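Take a look at the structure set out below.
Apart from one protein chain that is not included, each protein chain of the complex appears where it belongs.
Let's look at chain A:
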Amino acid sequence: MGMSSAVTSNETMQLCVFDLRRGQHEGQELDKILFFYPADLPFSTQLSVIGLSEGLITFTRIFSPEAACEVIDAERHSHVFYQAEPDIWMVMIVEKNKELEAIWRSDALREVLKEVHSLFVMFYGPIRSLLEKEPGGGLSRSRLYSFIMDYLSDFLVGKRLQLPSFRDCLRERGSVQMLTISREAAIEVQSLVRVLESCSGSTQCCSLIMFQDLLVSTTLSPDDTINLFTYAVMRLAPNALSSGASSWSYLRKGNTVSQAVTAFVGNSRSVSEQISGSHDTSPGADRNYNVAGPLQHDKWSKGKDGFLVTDVSGVEVSSLISATPTIWLQQKEERVYLCAYQHRNLTIILLVPVNSIVNGEQGMSLLKQQVLENASLKIFKVEEKLSKGWGGENAYHVSGYRYLLVDHDRNVSRATPPGKVTTLAKESLLSMSKLREEVDLEKGQAKWEDPNHEKELEICIRAKNNAWVIARVSRGKELYMVLEKANETLLYASDALEKFSNRYCNGVFSLD
């Protein structure tokens, strides 16, 4: 990408997680720090970063106790704040550098923080409860460290972390991409969903079905859907499995994971293996095995029966060989077994409450058998149907348009395929990034003023390169588009949007 190699990874970005309830006495400040990247920074530097952040939070809380500061834009750095859990903060500090294309949209960066936290919670539960169970915090720190490092490795390009920049302005992290299917296929899918859920007998289980990297069906709550979908795209989908690299990462992933990261992860695993099994006090805790380094690559592989298998940490000597990992569902606040089955392009994830499976692994293998017996035919049929209807990588490309469509009601987004976005001029992308920043601000304010009234908004900008950069917000739905090589009149731009809206969005964005 023509980047200067003079910059080392350590200098571009800092990321910390700290707990305001810890280390409140002089001399114990280090106790606050739950995670710091880069880890090799001297503690004094770490403490000064966290001290500044803490000071700002405390200060802004005076005026806005509910929502303290979100971002500090200094001349050379941006500090992005995210309160992950009450009094547990994540702060990302990025350097601004126009030449290096280091132009950020703070909401996009905050989404990164949100995502890594959500994923962490999905596997280990809330940080707060980890800390409560283990006041020393050693285990929490080692888990956070290995987890976040694994997560960040997806952003590595060469030796450099490349975070979502303006080039990713037509993407929405924290949303789900869905496959468009025919009514007939939709009914088949729903039929499959019911069969799958009936496999677990009387216990209520949930399911999530994906076709390649796209969501087909879910019975999870919206938040859990996003988390599991994100994880599945990163590590379980056919692409992720076969290449061992993330297909979803915004940037192409480099092959070299830094030695430090690998070494540390290796170390942490042994730590977690030692302690695991005693940390969780929920009923049946002794059977709750986590994926060892769930975000590490090549942890999952497809078994002969079509089910995906992984190493599981904390196998107890007394129990049978355990192979099914568990995750934590936010909505139901319970641990569930994660059982993934893959047939060609179709990935099916079944989530069965740990408490409902009496005899652990045996119960799971029974369930798997049930799935194979009852649902196989349907799975094949659905896969075939979806494959037939699938328009390929560029299925959702609309020629002439570069767009991003976000439905916040359903956490769904759809966008021009990345390959097509790269054809846009840098100028257009910069304008769009800026426009989105504006809209973010506008939305934030509107929410503040009247949370019950959703704002309608439309902005059309003629960029320096004569491209039209348009944002339209209407009742929970957002449409962003860039029209290059377009006619110069505003009417033309407005018509183009109208056409797009009528054709692809049920007319939601049509100017009434």
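One rule holds for everything that comes next: a residue touches a chain if its C-beta (ideal position, glycine included) is under 8 Å from a C-beta of that chain, and two chains touch if they have at least 3 such contacts; residues count from 1.
In this text, contacts and distances are computed from a predicted model.
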(request) Could you check which of "Signal recognition particle receptor subunit alpha homolog", "Regulator of MON1-CCZ1 complex, C-terminal", "Deoxyribose-phosphate aldolase" or "Large ribosomal subunit protein bL17m" matches the UniProt name for the chain that's left out? (result) "Regulator of MON1-CCZ1 complex, C-terminal"
(message) I'm checking contacts with the chain that's been left out. Which of A:S175, A:T218, A:T310 or A:N345 qualifies?
(response) A:T218
(request) Could you tell which one of A:N97, A:Q190, A:S301 or A:T489 touches the chain left off the display? (result) A:Q190
(request) Among A:N97, A:S182 or A:N487, choose the residue that contacts the chain missing from this document, as touch is defined above. (result) A:S182
(message) For review purposes, identify every residue of chain A that touches the missing chain, sorted by number.
(response) 178, 180-184, 186-188, 190-191, 193-195, 197-198, 204, 217-222, 225, 374, 409-410, 412, 414, 452-453, 456, 475-476, 503-508, 511-512
